[in-house]
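Entry: chain A
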Amino acid sequence: MDKIQLGEFIKSINPDLEIKEGKQYIEVSIPPSKLYILAKELREKEETQFDFLFCLSGVDYGQDLGVVYHLRSTKFDHVVVLKTRTTDRDHPQLDSVADIWKTADFHEREVFDLLGIKFTNHPDLRRLFLDSSWGFPLRKDYVDDINIVTK
Partner candidate 1 sequence: MEEKVKNITTDEQQEYVINMGPQHPSTHGVLRLVVSLKGEIVKSVQPHIGYIHRGIEKMCESITYPQIIHLTDRMDYLSAHINNEAVCLTVEKALEVEIPDRIKVIRTIMSELTRIQSHQLWWASFGMDLGGLTCFFYGLRDREKILDIFEETCGSRMIVSYNCPGGLMYDIHPNFQKRVKEFIKYFRKILPEYDQLLSGNVIFHERSKGIGKLTLEDAVSYGITGPSGRASGFSCDVRKHEPYSAYDKIKFKEILFTEGDTYHRYIARIDEMWESMNIIEQLIDNIPEGPYAVKMKPVIKLPEGEYYQRVETARGELGVFIISDGNKSPYRVKFRSPNFVNLSVLNHIAKGFKIADLVAIGGSLDLVIPDIDR
Partner candidate 2 sequence: MLFDIVDVNSSPSLSDPWWKVFYDFSSLTHKIDSSLHNAMSQFWTTIAEMLIIGVLILLFYALIGLFLVYAERKVCAFMQNRLGPNRVGPFGIFQTIADLFKLLFKELIPIKNADSFLFNLAPFIVIIASFMAIAAIPFAKGLHAIDLNIGVLYVIAVSAMGVIGVLLAGWSSNNKYSLIGAMRSGAQIVSYELSVGLSIITIVILAGSMQLSEIVEAQRTGWFIFKGHIPAFIAFIVFLVSSTAETNRGPFDLAEAESELTAGYHTEYSGIKFAFFFLAEYINMFIVASIAATVFLGGWMPFNVGHWDGFNHVMDFVPPFVWYIGKTFFVIFIMMWFKWTFPRLRIDQLLTLEWKYLLPINLVNVLIMAFLVLMGWHF
């Protein structure tokens, strides 16, 4: 499947999705509530088989926090990008995909550590790099007067 067919196929799974053809990959924006179901379908559907989650990055978009999932299928070699956002900055919560792709375990812990996004149903959600008294350094509003020098 090429990019356009893939986009159409994902559209056929869930017609409400906002699908954008990015410069490199197909980008699918999805509300947090539908993320897990779509992820599981993309993983299990015979036509897509996205079995390799090669990047999971948390992004602070200023107003809202989001997570970007880069998925690849080792069988068909096609890539899709899932994007999800939550507007709740104080208690952001997303569904964990750690039981679909095991690699998400560490990636989600990293996102939790650096951006403070909680992943429900995560097997072992602890902070990964920093200790618990630390803030969430990858957020744009993070202040550290000692270590961050602004010119």
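In this text, a contact is a pair of C-beta atoms (placed from the backbone, for glycine too) under 8 Å apart; a residue touches a chain by one contact, two chains touch by 3 or more; residues count from 1.
A word on the picks: all candidates are chains of the complex that A comes from, given by their letters.
Everything numeric here is computed off the predicted structure, so don't read it as measured data.
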*In the complex, chain A is touched by which of the candidates 1 or 2?*
1
_Of chain A, residues touching candidate 1 in the complex_ = 22-25, 27, 51-55, 57, 59-60, 68, 70, 74, 77, 81, 101-103, 105-107, 110, 114, 128-130, 137-138, 148, 150
